[in-house]
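Before we start, here is the structure in question, set down as C-alpha cells.
Omission of a single protein chain aside, the complex is shown with its protein chains in their original locations.
A, B, C and D label the chains in the order they appear, each numbered from 1.
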C-alpha cells in the first residue's frame, strides 16, 4: 500500500513544506526537547509491574496443580507488589501532573508571607 | 496441497480480506452513527447513504503526496505506520471466530495477543520520534506511557479468565464459556479489560496521544497520505480486535442460541462492541492526561490485583468443597 | 517445603520482612531514625536467631538451597557485616542525602541476595541471589545522586556487572546444555562419570569463572574496582569490598567442592594465573595512588589474589583458610572504610592521603585504629590479618603451591610499602588543621563505637584466634 | 610464669605509659623505668640462682594458644636467653634514661613504642615455639618503625621504610620456612606442631632442609646484618633517635645472632656445616668492609653504624666456626657490642644535643671543653677496637681462637680486620676530641651532666667488668652452647600435667634421664 501511494502520490514544494507542522505557528527550537522525567518513571514502573505479571501468568497457568500452596505464595507475592505500589504512591511516583492541593498550599503560604 | 492446507489458506485470506474491507467501512459507520446520535448529517454525498465515501477517501489517500518530511528520520518514519497495521493484523491470527475458523490455534494465544498489542507502542514511539516535531514527540511519549501502563492492567485483568480456564488458548477459553459467559463471574475483569482496551486503541475518550485540541494530531502530526491512512486503518482494526477479544474472553465467543450460526453470533457480539466504542466517542469528554494515568495506576491496578486474588481464592475454595 | 525448611530459611525471611517493613515505614512517614532502628534491630534479631542453629544443622531445601554450617556461618558473617555497614551509614547519610531512607532497604536487599548466594546449591538460586545483590548494589553505588562520580561509578558497575552476569549465565547454560543439570551435585556427578569433559562444558566452566572473576574483581577483570570504590558512598564501598566479594568466594568454594574442581589442572592453572596476576597488578597499581579509596580498591584486588591462594589449596584446609581470611578481611576492611566514613565531611569523602596528614596528633585513637586496620591488611602480628595470612600461607605450603606462596610473600612486602606510607602520613608532624563543619557529636558515637568494637575484634582475632578457628573448623 | 610476667610487665607498662603521656610528660618516663627495672631485677635474681639443673633450661612456661595449628605459648629460659634478656633490660633502662631530655614530642607514645619493642625482643629471646617466635619477631618491628619514623632525624621516613621492608621481607621468608618445617615434620610424624623441641629432630631430605634453612637464614642475616643485606642498617641507625639507635644496635641486631645460634645450628646441623665456609667468608667480608666503610664516614652515627656491621661479622664468623669457644666468643660479642656500641651512640646523641650536628668534620678539640665525655668515649673506642681488659677483647679473642681451628685463612683476615677497627676508632678520637676546635661556640660546650654520667657510668663499669672477669657470663651460656653444638638439645622434662591449658613449671633439679657432659 505504501508503495502504491508512493507511485501515485503527487509532489509539491512550497515555502513551509520543510518545517515541522505546529498548527501554523512557526516552530522554535529543536524537537529534541527535554520533557518530564515522569515518562521515564512510567517506563520503569511498567518494566517492574509487567515483569511481575509474567510470574502471575506462569502461576495462573499452573494454578490448579499448585493449589492452596501456590496460592499462598502468590498472595505473598501480590502483597509485595502492593507494598511496592503503596510505596510508589506515597513517594509520588504515581502523581502525574501537578498536584492542585500542593500548589494551593504553596500559594497560600506565599500570600501569607507577603501579608 | 491437501484440503487442510487449502482451507487454512482460505481462512487466512478470508480473515485478512474481511478485516481490510470492514475497517474502512467502520469509518463510514462511525461517522453515520455519530451523526445519528449527535443529531447531524453524516457522510451523505457519495453513493447511497454516502457509502462510497470510503472509496473516495481511500482513493484520495492513494493519490496524496507521499510526503516524508526532510527533517524526519526516514527509515523509521516509514516503518512506524507499517508496524501498527502488521501488529494488529497479526493479533487476529489467534482469534477464533467460530469453531474451525481460526488462522492459528496457538496454545499461548492470549500471550500472543498481549505481546502484539505491546508492540503497538513501538509504532507510536517511533512515529512520534522520527517525525522530529515537538508535538509529535510529546504525543508519542504520552501515548507510549499510556499504552504500557494500561498494558499491565490489561494482562492482569485477563488472569481471572485464565484462572478459570487453566489455559492460554483462546479456543479453550471460549469452550469454557459454553454454559456461562465469563462476564458474569469476571465482571470486574471485564470492566478493567474494556477500559484498558479502549486505552490501548487510544480511542476517545482516551485519545491522549492524538488529542487534536492539545497536540494538533499528536504522534502522527507529520504523517499524511497513505502512511497516515495506515495509522488510521490500524486504529479501526484495533477497535475490531478489542471487540473480538472481549467477545472471546467474556461473552462466550461464538456461543449463542442455535438459531444463528456461530460465526454470526460472533460478528453480532463484536459489532455490538464496536457500536459501544463509537457511542463512547460520541458521549464522553476526554480526561486530562494525568487523570488518566493516575486512574490507571491507582485504581485499576489494585482492582485487577484484587480481582486476581479473589478469583483464585474462590476457585480454590470451590474445588476443595 | 515443610516446616523445617521454613525454620531453616527464617533468617532470610526476617531480612525480607525487614525490607517490607521499611517500605511501609517510608510510606507512612519518612524518618531516618525509625528506618535505621528497624534495620539495625532486624539485623541484630536475625543474627540472634541464627545463633539458635546448631553448627551441624543441615537442611536441604531441594533443589535450590542447602542450609548447612558453612552457609549459616557465612550468613552470620554477612549479617554482622551489614549491621556494621548500617551502623556506620547513619552518620554518613545523615549529613549528605535528603532521601536517605531507601538506602537501608537496598542494603537489606543486598544482604539478602548475598545470603541466598552462600546457601545456594543450584544455578537458579545462585543467579537469583547474585542478581538481588547486584541490582541493589547498582542503586547503592549511585545513591549520592548529587555527586558526579557516584553516577559514573554506578553506571560503570552496572554495565560491567550485567556484562559479567551475561558471561555467567551463558556459561551456566552451556553447562546445563551438556549435563542437563543445574544443581551443583548433579554437575559434580556428571563430571565423575565422564572421562573426557566435552569442550563445550569446559567453555561453560570457563565463562562461569570469567563471570565470577568480574564480580570478584580479579585481574584482568578488575577495571571497575577502583572507580566504583571511589565513586560509591564509603559505607557502600565497604559493603562491596566485603559482602559482595565474600559471598562470591563462599559460593565458589561450595561450587568447587561440589564438582571437585581441584582435580582439573586447567582450572587450577587458570586460578593460579588469576591469583598471581591479581596480587601483582593490585599491589603495583596501588603504589602510585594518592586516593585512599583507590588504594584500598587496588589492595582489595590483591587480597582477592591472596584469597585465591587459600582457595586453590582446596580441601577443608583451603576452605577454612579462605573462610578465616574472609573474616579477618571483613573486619579490617569494614574498619578501614568506617574510619574513612567518619572522617568524611558533608561535601566530600576523606579519601585523599593528604586528609590524613598528622591524624595521629589530631585524633590519636582514630589514627591508631586506622593504623591497626592497615597493619592488619598488611598482615602484621597482633592483628587478625596476620593470622589470616599465616593461615593462607600454611594452606598454600601444605599443598605445595610454592610459586603462589612465594608470590604472596613478595606481594606482602610490596603491599606493606603503601600501607606503611599511609601510616607514615598519619604521623607526619606537620599538623594540618581541618575546618570541618561537624554534626552533633552524638551522631558520631555510633560510628565510633562500631569502629572501636571492630578494632577490638581485630586484636582479639590476632591474639587469640583459637575460638574462631575451631568455629570455622566445626562448620566446614 | 615469671617469663610471662617479664613480657606482660613491658606490654602493660607500655600501654600505661602511652595513656599517662596525655596527663603528664614525666609519668611515662617513670613508668617505663619502673617496668624495666622490675624486669631487670627479676632477671638478675634469676641469674643469681645457682643452677643445679642438669638441663640447660632454667624455667619454662607452656600454655595452649592455638591448638588447631599446634601452636602453644611456649617460653623457656636458658643461660643464653638469660644473658640476652639481662642485656635487654639493662639497655632498656639506659634507653629510657637517655631519652629523658631528648624526647619531648609525644612522650607517652614514645615510651609505649619503646616498651613494646623491648617486649618483642624479650619474647624473641624467650620463645620456644616457632610460630610465637615469628610473632614476636614481627611485633618488635612496628614500634621500632614508629621510633625511627616519628622521632628520628631528617631522613627518618626513608630509613624507617627501608628498615621495615627489609626486615619484613626476610621475616616472611622465615615464616615460609617455619611453615614448611611444620609440614615436613607433620607429614613425617603426623604430629603437627610448631614446638621447637619437637621440630628439632625432624628428618628431612637434604634438598628440603637446604631450602628451609635458607629461609631462616634470610631473616637472621638481614637482621644481623651480613653483607650484602646490611644496607638498611646505616640508614636506620643514623636516622633513629638515640634510644632507637641504642636499641637497634644493642638489641635488635642481637636477635639475628640469637636466631643463628638458637635455630640454625640445632635445627639444621648438617646444612650449617655445609654452608659454614660461605657464611664465614661473608662474616669476614663484613668485618673488613664494615671497618673500611666506617673509616670513610663523616657522619658520626653512620660511622658507628658501620662499625656495627664490622662487629657483627665476628658473630657470623664465630657462629659458623661451629666450635664451642667461638660460640662463647659470639655470646660475649653480642653482649659487649651491645654495650660498647650503645654507649657510642649515646655519646653521639649527647654531642648532637649540644651542637646539633653529627658531622665529624665540624667537630674537633672537644677534649678541653668536655673532658669527662672524652674519657668515656675513649674507653668505648678502645673497647670497640678490642683493647685487652675490656669486654670486646674477650669476645673477639674467643671468637678468633674458636674459628682458628675451623678455618685459618678466615681467621687471619678477621684479625686484620681488627686493625681497621683500630683505625676508625682512633679516627673518632682524633677528629672529635683532639685536634683543633672548629666551631665558635665550643667554648660553651657543656660537659656531661650528672644524669648523663649516671647513664654512662654503669656502661663503663659493665664493659670493664666483662673484660676482667667474664667468667659468670661464660658459665651461664656454656651449658646451652655445648648442647647446641653436640645436638643434645632437649626439651625440659615436663612434670605431670595438672591442667593442660595452664601449666607452668620450673625444671626440677637433677633429671636422671638427661645426658650430661
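Throughout what follows, contacts are C-beta pairs under 8 Å (C-beta built on N, C-alpha and C of every residue); 3 or more make two chains touch, one makes a residue touch a chain.
Just so we're on the same page, contacts and distances are computed from a predicted model.
Undergrad: Among "Molybdopterin synthase sulfur carrier subunit", "Dihydroxyacetone kinase subunit DhaL", "DNA-binding transcriptional regulator YhcF, GntR family" or "NADH-quinone oxidoreductase subunit K", go ahead and choose the protein name stored in UniProt for the chain not displayed.
TA: The correct option from "Molybdopterin synthase sulfur carrier subunit", "Dihydroxyacetone kinase subunit DhaL", "DNA-binding transcriptional regulator YhcF, GntR family" or "NADH-quinone oxidoreductase subunit K" is "NADH-quinone oxidoreductase subunit K", the UniProt name of the unshown chain.
Undergrad: With touch defined as in the header, list the contact partners of the absent chain among those displayed.
TA: It touches the following shown chains in the full complex: A, C.
Undergrad: Which of these touches the unseen chain: C:12, C:112, C:135 or C:205?
TA: C:135
Undergrad: Among C:70, C:123, C:239 or C:280, which residue is in contact with the omitted chain in the full complex?
TA: C:123
Undergrad: Consider the whole complex, including the chain that is not shown, and state which of A:47, A:76 or A:103 touches that chain.
TA: A:47
Undergrad: For a quick check of understanding: of C:13, C:50 or C:169, which residue touches the chain that isn't displayed?
TA: Result: among the candidates, C:169 touches the missing chain.
Undergrad: If you put the missing chain back, which residues of subunit A would it touch?
TA: These residues of subunit A touch the chain that is not shown: 37, 40, 43-44, 47-48, 50-51, 54-55, 58.
Undergrad: Provide the residue numbers of subunit C that touch the chain removed from this figure.
TA: 123-124, 127-128, 131, 135, 138-139, 142, 145, 148-149, 151-156, 158-159, 162-163, 165-167, 169-170, 172-174, 176-177, 180, 182, 226-227, 230-231, 285, 288-289, 291, 294
Basically, only the chains that are shown with their structure count from here on.
Undergrad: With chain centres taken as the means of their Cα atoms, state the distance from subunit C to subunit D in Å.
TA: The computed centroid separation for subunit C versus subunit D comes out at 43 Å.
Undergrad: Which positions in subunit B are in touch with at least two other chains?
TA: Where subunit B is concerned, no single residue meets two or more other chains.
Undergrad: What parts of subunit A, by residue number, touch at least two of the other chains?
TA: 89
Undergrad: Could you classify the connectivity of these chains, where an edge means two chains touch, as line, ring, star, complete or other?
TA: line
Undergrad: Show me the residue ranges of subunit A that touch subunit B in the complex, using the header's touch definition.
TA: 1-2, 4-6, 8-12, 17-18, 20-23, 27, 29, 31-33, 35, 38-39, 42-43, 45-46, 49-50, 53, 56-57, 60-61, 63-64, 67-68, 71, 74-75, 78, 81-82, 85, 88-89, 94-98
Undergrad: Enumerate the contact residues on subunit D facing subunit C in the complex.
TA: Subunit D reaches subunit C through residues 64-69, 105-106, 109, 131, 134-136, 138-139, 141-142, 145-146, 149-150, 157, 160-161, 164-165, 168-169, 172-173, 175-176, 179-180, 182-183.
Undergrad: Going by the contact rule set out above, which residues of subunit C touch subunit A in the complex?
TA: Touch residues, subunit C against subunit A: 20, 23-24, 26-28.
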